[in-house]
Structure formats: C-alpha cells, structure tokens
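The complex is shown incomplete by one protein chain, all other protein chains being positioned as in the whole.
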Amino acid sequence: MNWLIDFFGDPARWSGPDGIPARLLEHLEFSALALVLAMLIAVPLGLLIGHTGRGGVLVVVTANLARALPTLGLLVLFVLLLGTASIWPVIIPLVLLAVPPILVNTFEGIRGVDPDLRDAAYGMGLRGGQVLGRVLVPVALPLILLGLRLSAIQVVATTTVAAYTGLGGLGRFVIDGFATKDYASVVGGSVLIVLFALVVQIAFTFAQRVTVSPGVSQRLKIR
Amino acid sequence: MGDGPPTLWEWIARNWDTGRVGSIRDLLGDHLLMSLVPIVLGLVLALPLGLASVRWRWLYQPTAGVFNVIYALPSLPLFMLLISVTGLSPMTVIIPLTFYAMAVLIPAVVDGIGSVPAHVRQSAVAMGFTPLRRLVQVELPIAAPVVIAGLRVVAVSSISLVSVGALIGQGGLGMLFTRAYQNPFLPPVVVGIVLIVVLALVADGLLLLAQRLLTPWVRARGAS
Partner (left out) sequence: MDRLSLEAPTGEITVFVGPSGCGKTTSLRMINRMIDATEGRILLDGEPVQNIDPPTLRRGIGYVIQQAGLFPHRKILDNVATVPYLLGWDRGKARDRAMELLERVGLDPALAGRYPFQLSGGQQQRVGVARALAADPPVLLMDEPFSAVDPVVRTSLQDELLRLQAELNKTIVFVTHDIDEAIKLGDRVAVLRVGGKLAQLADPKTLLSEPADDFVREFLGRDRGIRRLQFVSTEGLRLRTDLPAPEGAGTYLHGKDSLRTALDAALLSPTGSAVAVDERGEVVGVATREALDEALAEAAHG
C-alpha cells in the first residue's frame, strides 16, 4: 500500500517524458497501432477466406502455431535482427501476435453462418458482396469482436513485455523499477497496467453491446 | 572456428549440459515444471468449479465473469504483484498461469457437460444411475472432447507464457531470451523459440492422442 502511495502521490511521477500521463499515452498508442495494423490485415483476410471457403485449414494451423510462439523470444529476435533505431522491430512482432486471434475468429464466424441463411440471401438476389456485408458480417459480428478483444488483450500484454526491449509505455515502470529495485514503480506500474487492461476489456464489452444486433445476440426477452 | 563467435550447433553443444544452473537442459526442466503444474492444477480446480456451475446455474455468470477479467490481465504485472507474496520463486509464475488455465477450462467443462444430449442424460437417470455414477460414467466421457480441446489451448499458451517469467528471473527457457538480449547473441533466442514451439506442439499432440484414445467414438463418428 505504501508503495502505491509513494508512486501515485509523488508529483514528479505525473510529468515529463517518463511520467504517468506520457507512458499511458505511449502504451495506448503502441497498442492501438499494433491492433489497427493487425485488424487491417486479419479482418479482410478472414472475411475472404471465410466467404470463399478456401485456405481455412491453413488459417487454423497457423493460428495454433502462433499461439505457441513465445512473445518475449519473438521481441528479442526481432530487435537483435533489426536493431533499435526505430519502433518497428518491436511493432512488427506485436502485429504478428495480434493477427491470429482476429483471423481465426473472423474466419470461423463467417464460415459458421447457417448455410440456409446464406442460401436465402443469394436466393433473394443479393450479390456476393452484399451477402457478405449485409448478412454474413452482421451475423458473425460477435465472433469477429471476440477475436478483436482477444487480440487487444494480447497486444496490451505484449506491449508491456516490449518495454524490456526498449519500447516505451507502462511496462517501463515495471521493468525499470525491477532493475533498479524501485518497488514503488514496480507495484504502481503493475496496477496501472491492470487498470488499463480492464478499461480495454470494458470498452470491448460496450462496443459489442452497441454494434451487435439484438436479433443476433438474442438479448431481448420475448415480449 | 577457434576465436570467432560459436555457431548455433557449437553453442548448443557447449551449453546443453554444463552441470551448472542455467544449462539448456536445466532450463528445459524448469520450463516443463512451470508449465505443467498450471495445466494440471488448472484442470483439478476447474473441474469442481465447472461442475458446480452446471449444478447451480446462477454460479456460472459470476464465476465466468471473474475469470474472464483475470484472463484479460497481462502476466507481467501479475508476476510483479505476486513477488511480494511468493518471492522470486516458480510459484510466482505458476499461480497466474493457473488462473489463466482456469479461465479457459471452466467454460470448457460447462460447455462439455452442456454438450451431453438431454435424452442421453434422461435415459441414464431412467436406468437408475446414481448422480455420481452418471457423472463419471456418462457425462464426463461425453464432455471429454470439449474439455480436452480447452486443455490443448491451455497447454500451448502456458508453455509459451512461462517465458515471460524470465523478466523476474523465473522463465525456464525464457531465460535464454534475456541472456541473448543482455549479451547480444542470436543462437540462444533461436534455440529458446524452437524448443518452446516444439514443446508446445508435443504437448498438443499428446493431448490429441489422449483424446483419440479416451473417446474413440468421436473419431468413429467423424469418419463415417
């Protein structure tokens, strides 16, 4: 408890490039950057593979393999190979690790849509793109969002670990604090990261509420 | 090759078993311990919690909710916060990983039991199975494929997550990553990644095999 008071109560912690606001912003920036890049890659790819039904096995196998990849190892590997001149050697593994959950869930979501529904949509005279956009995506949205949420969880955690290889963000409080035995920084930073992860989680739950049709989530009670 | 940096194979040969703490073999052992304990412990704890959630439906939402939140928390801060309780020991890594495992396995147990068709359960009741016998002889076998699918996810992610523990000096093969970073040198990273991935795939394969052996009827149905 004292460490927390030391950490959050110290005015010096609240300003400067290594202050709480700056680190928080960095964490948000890196996480968002990696998530958005991963989304831009994985969502269209998942939609395409799910819609055409080609390459599905590859997706599942790759995603299983990707889960086995140790984040810290991947980060160190990229930094050793590409140096630390820019943030990209760190961002690339972040994106790589964020792609599989989105890809798999988008693919599974689209593929899992009731074939009768797809049939009805084509039978009504919707074109391929309309079937995807107006029927398959809205129905698969809960799974697509689940993929995004799992990916966001992954990214927030990996960004924390990435502080070890020189990236900014909240992980710095923890890693630097641990190295210099500044336990106030370790504990305070840890609490900040935990809170950050919780907020991300809540944001996704909220997004789910807003974007998924009640007809799909079946949230409404039968009147 | 006398004075230059050792090649990958030389490095492996030299560090495989030095007889001191920190040899690759040593780290492999630590890694296995720190990843297997959460998998087993997670299952042992998730089974009763999952079964209780099936028996008392109201228990499920709050239980799943709590573990969902825990699952969303990054491992590093959890390790750090636990240090003040468990010190710099393998337990510091094992405890959070056990919670992650439970977050995956409790829903797996609930879904697995939920996958038992109502008519099967009712005919078991009608034939006079006691609740315990019904659970052991009917419901758990039918739930096994779903639970094992959950275990596969848990095994693979636990094995890869242990390495983060290296940041507090308890990372098994992950120690190779911190070592490689502090003293910039590629072979340890490559060896670490490869060993962890192989370990994960072996665990995954073993669980798949276990599922085939334990539930032969699932495969038979899939093949027909």
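Think of it as A and B in the order they're written, each chain with its own count starting at 1.
As a working rule, contacts are C-beta pairs under 8 Å (C-beta built on N, C-alpha and C of every residue); 3 or more make two chains touch, one makes a residue touch a chain.
Fair warning: this is a prediction, and the values are worked out from it, not measured in the lab.
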Report, in label order, the displayed chains that the undisplayed chain touches.
A
Among A:Leu40, A:Ala120 or A:Ala179, which one touches the chain that has been omitted from the display?
A:Ala120
Since one chain has been left out of the picture, which residues of chain A touch it in the full complex?
114, 116-117, 119-127, 130, 134-135, 138-139, 141, 213-216, 218, 220, 222-223
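The rule we apply is simple: only the chains that are shown with their structure count from here on.
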Averaged over CA atoms, how far is the centre of chain A from the centre of chain B? Could you give it in whole Å?
21
Touching residues of chain A toward chain B in the complex: what are they?
64-65, 67-77, 79-81, 153, 156-157, 160-161, 164-165, 171, 174-175, 178, 183, 186-187, 189-191, 193-194, 197-198, 200-201
Taking the touch rule as given, give the residues of chain B at its contact with chain A in the complex, in rising order.
68-69, 71-78, 80-81, 83-84, 153, 156-157, 159-161, 163-164, 166-168, 171, 173-174, 176-178, 180-181, 184-186, 189-190, 192-193, 196-197, 200-201, 204
